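Missing here is one protein chain; the remaining ones are kept as they sit in the complex.
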Amino acid sequence: MSRSSAQPDSGPASPRIGVYVCQCGGNISDVVDTATVAKTAALIPGVALSKVHAFMCSEPGQAMIAEDIRNEHLNRVVVASCSPFLHELTFRTAVHRGGLNPYLYEHVNIREQVSWAHHGDPAGATVKAIRLVAAAVHRLRHVEPLEEIRLPNHRRALVIGGGIAGMKAAGDLAGKGLDVVLVEQSATLGGRVNELSTLFPAEESAAPLVRRLNDDLQAHPRVVVLTETVVKAVSGFMGNYDVMVGPAPAAAGAASGADPQEGRHLTVGTIIVATGYDYYRPAEGEYGFQRHPQVIPMPEFITLLARASGETLEWQGRPVRRLGFMHCVGSRQIEGVHPPQPDGRVNDYCSRVCCTTALHQALAAKRRFPRMAVFDFHQDIRTYGRGHEDYYLRASQAGIMFFRFHGDDPPVVEPGSNGTPIQVRLKDWLTWGEEVVAPLDLLVLAVGMTPRDNRGLVSLLKLPVGADRFLQEVHPKLRPVETAVNGILLAGTAQAPMAIDETLASASAAAAKAAVLLAHDEVHLEPFKARVDPEKCVGCGVCFAQCAYDGALVREEGQREGAPITRAKVNPGLCVGCGACVAVCPTRAIDLQGWTLNQFEAMVDGLLSAPQPVAATNSNPVSDGRTH
Amino acid sequence: MSSDYQPRILVLATLACAYPGADAVGQAHLEYPSNINILRVPAPVVFPEDFYLHSFAKGVDGILVTGCGTDCPFEGVYPKLSRRIDRIVQRMKAGGLEIERLRLTAICTVCIKAFLKEVNQMNDKLRALGPVKTEAAAALWRQSLADLRVAAGLPAQAS
Amino acid sequence: MDDPRPSPSPVDVVVVGGGIAGLEAALDLADQDYAVLLVERESSIGGKMIALSKTFPTLDCSSCITTPKMSAAFHHPRIRILTSTELERVEARAGSRRVHLRRKPTYVDNGLCIGCRLCEYACPVEFPDPFEEGLGAQRAIAVPFSNALPQKAVLDARHCIACGACVKACPTDAIRFDQQEERFTVEAGAVILATGFGLNALGLKPEYHASQSLNIISPMQLERLLAPHGPYGRVLRPSDGKVPGSVAFVLCAGSRDLSLGVPYCSRICCMYSIKEAMLLSGALPVADLTVYYMDIRAFGKGHEQFYQNAKAMGINFVKGKVARIDPVDHDDLSLRVELEEEGGRVEERRHDLVVLAQGAIPVLEPATALGVPAAPDGFLNQPDTVRITCTDIEGVFAAGAALGPKDIVDSILEAGAAAMEAARFLAARAPASSAAGKSTASPPSVHA
Partner (left out) sequence: MAALTEAHKAALKRFRELRKQKGGDPGKAAAQFRQERKAVESALKRGPATVPELARASGLPAHKVLWHLAGMRKYGTAQETAQDGDYPKYASTLSPAEAPAPAPAQP
């Protein structure tokens, strides 16, 4: 009853298809009459031979296919056996061994989706197996040989950002023997870590850590470090990025007009984005910020404490006897409670490191100035990391006083009434929610992390940005350092708030993915990509709007019947093979290689036109009538 | 309908989710009717409206599109697919085809119960409805082909 | 394919542990052409993740995002997988590491087994299924679970009555009652330990009386109850099959407690408990769900928003210490709670089902496996603050929960980092002709 309008793609003039039906040692043949399936399959036009085997996946089964291809001149093969997830690759390889293109093969699942799912209906199962085989045979008439797509690969990485994430990623790649260019917009490497003193949880100094990372870079001649440099333009795709770098805006002003770096082109295979974070900048009046000079953000306090000398900590000439730390400043914000950020959203995320940073600094202050009273205002103490809880324990033992507030009712900072310049008023939920007042000489705001404002880079690289404004990975678990743009990777706090050890792990993970991308002189891609038939493309352009992958479909000027025409062309380096473009093409000029619409139409025809079962005389030679 | 009527049901199942989900049903040796035929597809967004309507015109009684839902591995594809299925359903409604013949749903790799529920429900509904009206479907199919051309700014009929 | 032992030729990297961290590390290395041997002590790869229902904070189906990695590793031409194989110890010598392994008998020839489960159907014995955390039943010979890899039957000698029914049922004559434990050694350029974590006992706190009620369950048991294909097909109380109307989560039930020997935070419990509560609110729409906590540590990407969503959904979060849990009539449980936000007021609360957030504890003994002392928390020591996946032994790296409790995302990142460090280590030792660190080892061949 086939009424297909499908035109054969460019299948063989005379298909000679071999059909192999696996009994799976009774797993299939106890339900499906495999001999009947084979006998009936022989009636389908194009089928040159059909056979039954107890274990098609066994070496003799595979060898039989390869021999038949050679001796019987088969040009297409169907195996009806278990799920394609188990053995499609096995039989593609067997077909290839026989001398055929591995894609001239169709796998039919008659175990998981027939014998195991219809054991109460053996007759129905047998008919269904025949239908599925017929669909496969029909499809094979439209199947062409396919080849892996190979693109030249420039085995060099670009790392954007010279903080610890960028330094670590670049050092790792160089250490593995790959070429790396590291660009940093400022004059020095090390980024935000340069502003820190002692680091938790190892209690080592920040400077040696940066120095070690730097030594690692210097040790490898394969690393080119370009400071005061930014990315100006990017084109291309995985394996073939053309990047123009030039002087950073601030540096350009200082340099002479004819900067030799202006417009320097780099060809790289992959790009790691390690642009880091900024500290949250409190709004004027937020926890008294900028209204009271005794309210300072954490980075300022870290510097103050690191430089402190003498018996007492002094702030603006006044001794600090009572010191407070306010958690969650710029983090865990609640709509309607906290003023929105410039884009209208609040920072509803946790900045991950501020709790431990606050306790680390509180303890450091207490250790340095034992008589100082230290107060901690938090919602939850999130000392989650290895060794972090220790700071919380020690802080409690050291007599640091903890107060707990609710995010929707944050503490208020006001002028002091008991001889201190300021005081914090809050409902403390560690004591029945009673209102308490804590007089302070200095309040440190544990400011959260916000994404760097790198709108320019985001638009140059077409980077996806999440609801929290940090750069967005493809999938947090399947592909945590990859972006939706193939070949562009994320490292460190450009992606989300992270502690130093986590930043380094993330950078190395990105480097590992980069090393994979740069492993060969060619990038190998599966052939299942869209392809445009220029003969059929009329240049209507409707496909472009369907493609979510920037650059996967490009416009190409050409001629059609003497007139100029703008056709679609697929860039296989960027196409993911989703097929969204295929469905809207009015002339069927685009198809997914390996999954063409004609092939699907043919499969439907095969399902509908399958022959009735022809009973085999010697049915089920292996079966002994067991059911399960 | 006579009790032995078996509708011809096509299930389009995504490689990432629904196809392994259907495998899991077999691995658990749970049964569903043998008139359910499953084809694996990378993403059902590849199918134009005419594919579905043409299939009905050829005698497919029902099509169950089983995808990954919001877990779709391809960007922006799922909303496109669900809008397209909606449009086909509107066409079917207007052209006198029962809309129960087409359904879009999400099936995960271990969603055994959901798979069984979906295929059994469709089978029951189609058994009640009887065979598809192929002539009505053919008219809708031709219209959808013409509309596809018009949407692209081409004359409704290929020259 | 009878012989499960590796060929005598050395491999570039031995990855110990086939959970998500081990899989990721193995793939990252194999994709750079290194020859990898992945050893897993259980009978399937997939680790803890393959048993989870859904994952936070995206709520994707855990199986759906684990199986692609399992499958990619399983079919990778540069990865060879040995399941049911345990690490005995790593012996570091000048320039090489000798990995001593022990393969437990599965009594099945994996080269012949086709995973058809006919033996399983023929087996007359059932015992509490470890994959279902004891809640379901497993036969003495069985394919471990539905998406196990390899899909091969494994015989449990502790429960098999040696009746021979499986031998008769097997279509390929794959069952080998004479299989023996084997010990062997593999030379490796580098080693990655991705051995994961364990969980401390539910009954650790005597005042919780976990041994007296089947309705005090572990989070992994709840994962199985919530899984689409779990032991009961739905969430029921293990004591009597009742649909629970009130479920309590007790956080920090095995962590942040010096008296239990686990002073540290287990890092994952807040989030999985919130996730489980969310999934329960879908599975049991009328149920009353309460989370008793000390601090909610929703620190990861998207976690805080997830927590706020859970609150908005009506899940009760109560800051309080659960002082004791007592079984009461009708299999219910009475919780004595010190409500911290009400000045320590003590209240008795009743629930149908209580989930105790166990502490995450080490499974690998660094002293035995490497001959080096463990860090104070019992996990592997991290001596290098720049190369955080290095251990005390040169050329031996670690990733994931082997270095302390960690969620899936952080484990995967560390796995990538360990793979990178291992690749650097190998590249630095490679002959000049293969400066890019290309493998000189022969590709592994057999999956077991």
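We just call them A, B and C in the order they show up, numbering each chain from 1.
Just so we're on the same page, a contact is a pair of C-beta atoms (placed from the backbone, for glycine too) under 8 Å apart; a residue touches a chain by one contact, two chains touch by 3 or more.
None of the values given here were measured: they were computed from a predicted structure.
Peer 1: Of the residues C:75, C:89 or C:176, I need the one that contacts the missing chain.
Peer 2: Touches the omitted chain: C:176.
Peer 1: For the chain that's not shown, point to the residue among C:72, C:214 or C:283 touching it.
Peer 2: Considering all chains, including the one not shown, the answer is C:214.
Peer 1: In the full complex, which of C:72, C:167 or C:220 touches the chain missing from this view?
Peer 2: Per the contact definition at the top, the residue touching the missing chain is C:167.
Peer 1: Of the residues listed, C:136, C:263 or C:378, which one is in contact with the missing chain?
Peer 2: C:136
Peer 1: Considering the whole complex, not just the chains shown, which residues of chain C touch the missing one?
Peer 2: Given the touch definition above, chain C has residues 107, 121, 124-128, 132, 135-137, 139-140, 157-162, 164, 167-171, 173, 176-178, 214, 231-234, 236, 238-243, 245 touching the missing chain.
As a convention for this text, only the chains that are shown with their structure count from here on.
Peer 1: Touch graph of the chains shown: is it line, ring, star, complete or other?
Peer 2: It is complete, because no pair of chains fails to touch.
Peer 1: Which chain is the middle one, judged by CA centres?
Peer 2: Nearest to the common C-alpha centre lies chain A.
Peer 1: Per the centroid of Cα atoms for each chain, what is the distance between chain A and chain B, given in Å?
Peer 2: Centre separation, chain A to chain B: 31 Å.
Peer 1: Round to the nearest whole Å and give the separation of the Cα centres of chain A and chain C.
Peer 2: That pair's centroid distance is 23 Å.
Peer 1: Specify, in ascending order, the residues of chain C that touch 2 or more different other chains.
Peer 2: Touching at least two other chains: 60, 68.
Peer 1: Would you give the residues of chain B that are in contact with at least 2 other chains, written as numbers and ranges?
Peer 2: Only 20, 27, 29 qualify.
Peer 1: Inside the complex, what are the residues of chain B that reach chain A?
Peer 2: Chain B residues touching chain A: 8, 10, 20, 22-23, 25-27, 29-35, 37-43, 45-49, 51, 54-55, 57-60, 74-77, 80, 84, 148-149, 151-154, 158.
Peer 1: Which positions of chain A touch chain C when the two form their complex?
Peer 2: Per the touch definition, chain A meets chain C at residues 24-27, 54-55, 57, 85-86, 89, 168, 172, 175-178, 199, 202, 204, 209, 212-213, 216, 331-332, 334, 348-350, 352, 380-390, 393, 429-433, 468, 470, 475-478, 480-481, 495-496, 500-502, 504-513, 515-516, 519, 622, 626, 628.
Peer 1: Name, in rising order, each residue of chain C that touches chain B in their complex.
Peer 2: Interface residues on the chain C side: 60-61, 63-64, 67-68, 117, 146-147, 227-229, 233.
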